[in-house]
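Below is the structure I would like to discuss, written out as structure tokens.
The complex is shown incomplete by one protein chain, all other protein chains being positioned as in the whole.
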Amino acid sequence: MADAATIAWTPRGSWAGILASGEFGTAGQPGVTIEARDGLGIASLIAGDGRDEALAQALQGHIGLGLPLTPCIVSSARHSLVWAGPDQWHLIAPDRNGFDELLRDLAPLAAISDQSDGRAALRLSGPKVRDTLAKGCMLDLHPSAFPVGTAALTSIAYMGVHLWRIADDPASGDAVFEIMVARSMAGSFWSWLSASAAEFGCKVTATGRG
Amino acid sequence: MSAKQPFRRGDGGLIDRASPVSFRFDGRSYQGYAGDTLAAALLANGVRLVGRSFKYHRPRGILSAGPEEPNALVELRSGARREPNTRATVAELYDGLEAQSQNRWPSLDFDILSINSLLAPALTAGFYYKTFMWPAAFWEKLYEPLIRRAAGLGRAAMEEDPDHYEKAFAFCDVLVIGGGPAGISAALAAGRSGARVILCDEDFRPGGRLLADKREIDARAGSEWVADALAELASLPDVRIMTRTTVLGVYDHGIYGAVERVSDHLPLPPVHQPRQRAWRITAKRAVLAAGAIERPVVFAGNDTPGVMLGGAVRTYLNRYAVLPGREAVVFTTGDDGWATARDLTAAGANVAAIVDPRPQVDAALVALGKAIGARVFAGSAVSRASGGKALKQVTIRDASGRETSLACDLLAVSNGWNPTLHLTSHQNTRPVWDEAIQAFVPGTMPAGLSAAGSAAGHFGLAEALVDGARLGSEAAADCGFAAKPLAATAKTDPDAVSISPVWRVKGGKGKAFVDFQNDVTDADVELAAREGFRPVEHLKRYTTLGMATDQGKTSNISGLAIMAEQTGKTIPETGTTIFRPPYTPVAIGALAGHHRGPDFRPMRLAPTHQWSKDLGAVFVETGLWLRGQYYPKPGEDHWLTTVNREVLAVRNGVGICDVSTLGKIDIQGNDAAEFLERVYINGWKALPVGKARYGLMLREDGFVMDDGTTSRLAETHFLMTTTTANAAKVMQHLEYCHQVLWPTLDVRMVSVSEQWAQVAVAGPKAREVLRGVVDAQHDLSNEACPYLAARNITVGGGIPARLFRISFSGELAYELAVPADHGDAMMRALMAAGAPYGITPYGTEALGVMRIEKGHVAGNELNGQTTARDLGLGRMMSAKKDFIGRVMAGREALIETERPALVGFKPVEIGQRLRAGAHFIGLGKPAAMEHDEGYMTSVAYSPVLKHWIGLGLLKNGPKRIGERVRAVDPVRNGDIVLEICNPVFVDPEGARLHG
Amino acid sequence: MRYSIFSLAAQTLKGHRGWTPAWRDAAPKAEYDVLVIGGGGHGLATAYYLASQHGISNVAVIEKGYIGSGNVGRNTTIIRSNYLLPGNTPFYEWSLKLWEGLEQDINYNAMVSQRGVLNLYHSDSQRDAYARRGNAMRLAGVDAELLDREQVRAMVPFLNYRDGRFPIQGGLLQRRGGSVRHDAVAWGYARAADQRGVDIVQNCEVTGLTIEGGRITGVETTRGAIKARKVALAVAGNSSRLAGMAGMRLPIESHVLQAFVSEGVKPLIDNVVTYGAGHFYISQSDKGGLVFGGDIDGYNSYAQRGNLPVIEDVMESAMALWPGLGRIRMLRHWGGIMDMSMDGSPIIDHTPVQGLYLNAGWCYGGFKATPASGWCFAHLIARDEPHEVATAYRLDRFATGRVIDEKGAGAQPNLH
Partner (left out) sequence: MRITCPHCGARDVQEFTYLGDANPQRPEGMATTEAAMHDYVYQRDNPAGRHRELWYHSAGCHAWLVVTRDTRTHAIETVETARARAQGDAA
């Protein structure tokens, strides 16, 4: 019998084989900068009827965040809670450390499903990020319509996406978006995104594991 | 340079004389300037004959200076980039431009099919409906091919379009359509209020008629006013000016379709730039300021090259500094044409005559005529133009019928303007007739859209400025932006809008065209009236009036007027046509954008994809997924060799197959079991925790929707699996059941399909292999983990995993699921652990073979036309509970015993191949529909049985086991005899499954 | 006047002054034996066959606008009989046979052109489904050929065989399928019916059905009341509205289907080709325009116009199938209102109201069905029994479960 201990269980992130570091598209100062958000802890939380309040209190206690009741994202230093549908949220952590334990604690208050491996996430920034997204995103991302902290479930190029705007880049003042797609569609999403960003010049700074 | 451009004026115009441009037309080289259109540059070079007409192949020139052009259509570019039917009047000149005339052979100058002109008396409207019927077979063999070859216009490229396209979405408060004086005013008013504004102009240079006419606003040149206004607009942060962008259509709820020609003015699109970009603009309000289109007059020879619209003549003179002719006659039915005469003279042309049918012409105009030395023919009309390939002469007839002929090379025709109201009727509302201006104006508008300036029938410049400012402010105010007080009304030079249109001048010798491009004459309209094709849609469809690429922009009104005259009605009584989108023709590629070739639709890849790829898998599209179909080894040159090996490896040892693509839905809540009871036909409440069960769900109409195994992970927690194909459909159905039908049930569900990588580990050695990857504390023995067990376990030293003892192959089998990040490692770990057992990766083909050997149904059987009974699963239907589809499944036709039901088949002659899609016919009966007894749904070669086997739906099938039936397959010349058998071919007792 | 090369020649010499109206613009009489509501292809064909096959010529076709203003003039002109189910195949085959002799029968050149209809397949299971269908057609005496990829490529070499998202694997070809000049069908039937005494009454909108004791006796119209022994509804797109006047609800939703035509270009494609991995079909008219279409917009609508998502979907499918179309320009698009039935198949049947007959639910299949629909509807009206090729098109099939669901999509009209 093979010795299970000798087999390496190297995780392979959602962007493995898809993203490559470096610049592409029109040369010069990149209009879009893309960073893989790999290895996140992501879980869907669905509150039961009337149990939102208990869940909200527990979350406040555990991670210091309240449940957003409209499509937006709230963040602490470590965690984020993003609206994901009526009575549904995504709890997001920058890594998986302690994530299972956190989910276990919350389990009595909500239907919880770990989705950490099922999503491929990117952070998009740069002066042309809105122009890039406009080539497929059917939402109005103008600052007046989509302020910092807004989140949305929508589709781009026939792929479901979960999209939100985090704090502006402190250096440039440019808007910064994060976007999650289904892991299985990461390659097709990248095909659309890279084609859309090429005009403005694009830089990939982090590619994730594997 | 100008020596090479004999009709270019020495100065003036909005062209860039510092940027000369070379181009070719029909193989000859010419020069023009940046800022020219192809039409302007051709005229500058004295090229008059530009195309041949559709039916009669008559010589045609340039009629207009805009998108309404019916005649000057060319093939632009060459090779894979050839663009047929390109309007020379809007094609921007670029260095190296190549264009060819079209619809002529062998050459533009000498076109064989111009003999059609001789046949013209027979080729009237609709002549083809009356003949070519005998003998019947000749239509397709002779007549139609001839007609098809003669018809059509330009030649399209057959190669793949090498350029790329993209889409984009934009949002604004106020969309302004048209960049003329009204549009710019509207954009300024809205923009100054702080509203988000998009101004679209189809031209490459905003300004509209202010670029073409010598007008003054507040005592300054119109073009200067435009420049200042554009500068201000550019300074406003939320105003976007989109040139070369045509708004094509108005759709529901403030959505406007537009196409931006990003690179059409360049020899090639720059790297990383599309050729065109299709915009979907969502606007809270929109102002249509698209201007107006000038109308020609119907008279004999009115299609002769050199007959032009008066406004177009001014455009060429003033904007492009081109003389469209040196010896001109002006034919005008209103004051507007007199300005053309003035501008022509100023540009150095000789105006021989001004013909105005109005008996009384304003004395000031007459004085102007005198001043420029033109003969003035008041109360007269041009009855004929002649000259063949270039205008040589016009005939002028006065009220008494006396005719005068004058030599000339240009006839400028002005007959009033039609508001460019096309977009206002895109939602099927009809324009209304305005008697004062003798034109249709917008009727009921699409919600949120208003019309300003000429587009609203307000032809004066001052009116346009006022209109635009007012509607721009109102639109912004509707969006919540307080309008800034309007500046004092601008002062303009006087307008010339008085008009008494003449729709046609009868009696000239020769054809008088209504629709130039489709060669529809006044006689055709008369014929349509005579034959009863009087409703305007009949007129259009019978004569093809208005059906050409210009959608009748210059012809519809004349056609209506002539019909009105024939029927003794007024124009509005005769009707108006509804313009359909798009406003101008749009490249199919633009509206497809990124979605072509491999990017037509997204592709989904399993988390194990790289592993499959590394093994040299052959992949197959299943829905959006790409799955490993089989895994050939070196030397295996036929797919069946590989598949047979894979099947035998599983049956005799162990194999692994990715099943990550199955839909997985996490269902939790106090009523989760109750919910499953209602959506599945079988029972769920009694399912113990830690167990899986096969479930079947119906649609409400009683036919099967989907199947899969669902496991109870905890008292109130289930994991449902669906087929790969139906995953999204089932999720939608469950959400429907929950939210719409039973909102009070406590059930919460979410798709976890993407979270888990799942693999089937199948074969007698499956347990041993798993032992190598599952952490030691988990007992995998048959007792601890029996058939249909569902367990939370760990693998690889603490990685959470789920193990289901379920089997599609009929072997001892498990499905092991790990978080997707570990999917790749899981496959590699299993391969390592299974190496001693000869572990073999297998694909969807082998999976299919084994499920057919086991008589399991799959997509070919779950085709939406089968019932649970048809599939041999009728007994699963609980009689003790209500469930979706229960009642309708009981309808008489669904429970007839005769219904084709699932059985197995094998060839009587054992070497014969079965084919899915073959139909069953009773032995000795003719192969005809009335003897059709069902069909073969799935077939496979069973390497275990060493012959082909099949599943199929056969009338009374289960009662006919052991009998024989024919499988006829006429489309593949198949006709073989089959034995009907139990659908479970391998291990019918299920001993292996429980091993 | 009979149409022929001779009458055309004679009229050419007379400057075409002798042509007479193709049909009389009749005023409604007080009473008819049969009143056909709906001056589209089906209604006109019904009237024609009532007169020509059953000797019933005291017939009026009443039309709220002008004849041919509905779907007969708003479709993509395809004819075919490549159906799967025994309830459908003989009917559409009979229709195709009628098309084959139509022009000589009605003395009108509708340009019936049997250019071949090729349905592409892109997967093994789609191939199996097409084999099933092709075999069903052959068993019913209909022509069908199953082509592999190379045979398809030889026929239509310009499609994408290089990098298509869903590779073309082959196709099901019906050579006898093709296209017809759509407007000419309405005009030809109208003229032929008129010549046999049928009144064609335009601008006459039905505002009510007169029903006495469970029997229909006439209709109210904008041009007055008209009595009739029998009333036949052939108003696809608006069937529910008319049936509603008789107190009936139908298993039908009205949906918008868009169609498209490109600018005219020299001949590119001979056949009708349908894409199997998206909703798309294309052919080229004799005038040179590429005529194409796709899926319905998918929501109930009476608006005769659609929206951008479906338009773009059609263009994407066009480019996915045939990447050389990129620079060809779409000239016009428009919408027609389809009677989308609950199983995707039509209804030709009696109604619970005596003397009221229903012809409805044509989904996208209405144009190709025009001759057989008229033929079978006339048969039903004249003899009060269904024609043998239309026996399955019963209104009660949804109650009995004898649905005719070619796609297996179930009771959801926008999926058919």
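When the chains are written out, they are named A, B and C in that same order, and each has its own residue count from 1.
Just so we're on the same page, contacts are C-beta pairs under 8 Å (C-beta built on N, C-alpha and C of every residue); 3 or more make two chains touch, one makes a residue touch a chain.
Predicted model, so just to flag it, every value in this text is computed and none were measured.
Asker: So which of the visible chains would the left-out chain be touching?
Answerer: Listed by label, the shown chains it touches are A, B, C.
Asker: Write down which of B:107, B:405 or B:732 is the residue touching the left-out chain.
Answerer: B:732
Asker: Of the residues B:139, B:225, B:251 or B:718, I need the one that contacts the missing chain.
Answerer: With B:139, B:225, B:251 or B:718 as choices, the missing chain is touched by B:251.
Asker: Looking beyond the chains shown, say which of A:54, A:107, A:138 or A:166 touches the absent one.
Answerer: Touching the chain that is not displayed is residue A:138.
Asker: Return the single residue from C:301, C:317 or C:359 that touches the missing chain.
Answerer: C:301
Asker: Which chain A residues touch the hidden chain?
Answerer: On the chain A side, contact with the omitted chain comes from 71, 84-86, 88, 138-139, 152-155, 160.
Asker: What residues on chain B make contact with the chain left out of this view?
Answerer: Counting only chain B, the missing chain is touched by 251-255, 280, 282, 427, 447, 700-701, 728, 731-732, 735-736, 739-741, 743-744, 881-882, 887-888, 890-891.
Asker: Quickly run down the residues of chain C that touch the omitted chain.
Answerer: Interface with the chain not displayed, on the chain C side: 238, 240-241, 244, 249-254, 298-303, 307, 309, 342, 398-399, 411-414.
Just so it is clear, only the chains that are shown with their structure count from here on.
Asker: Distance from the CA centroid of chain A to that of chain B, rounded to the nearest Å?
Answerer: 32
Asker: How far is the middle of chain A from the middle of chain C, if each middle is the mean of its Cα atoms, in Å?
Answerer: The separation of the two C-alpha centroids amounts to 50 Å.
Asker: For chain B, write out the residues touching at least two other chains, lowest number first.
Answerer: 167, 280, 595, 598-599, 601, 603
Asker: Return the residues of chain C touching two or more other chains; collapse runs of consecutive numbers into ranges.
Answerer: none
Asker: For chain C, which residues count as touching chain B in their complex?
Answerer: Listed in rising order, the residues of chain C that touch chain B are 3-5, 7-9, 12, 15-17, 19-25, 65-66, 68-69, 73, 86, 89-90, 101, 103-104, 107-115, 122-125, 127-136, 138-141, 144-146, 158, 160, 162-167, 172, 181, 183-184, 187-188, 202, 262-268, 277-278, 284, 286-288, 303-305, 307-308, 311-312, 315-320, 323-334, 397, 399-403, 405, 407-411.
Asker: Quick check: in the complex, which residue numbers of chain B touch chain C?
Answerer: 54, 80-85, 121-122, 124, 127-134, 136, 139-140, 144, 147-149, 151-161, 163, 165, 167, 249, 251-252, 255, 257, 278, 280, 426-428, 523, 527, 530-533, 535, 537-538, 541-542, 544, 548-549, 551, 580-582, 585-589, 591-593, 595-601, 603, 620-622, 699-703, 705, 859-860, 863-865, 888, 891-894, 915-919, 921, 927-929, 932, 935, 937-938, 968-972
Asker: Contact residues on chain B for chain A in the complex?
Answerer: Contact set of chain B toward chain A: 164, 166-171, 196, 271-273, 280, 282, 594-595, 598-599, 601-607, 610, 625, 666, 668-669, 717, 746, 748-750, 752-757, 768, 771-776, 795-797, 799-800, 819-826, 828-829, 832-836.
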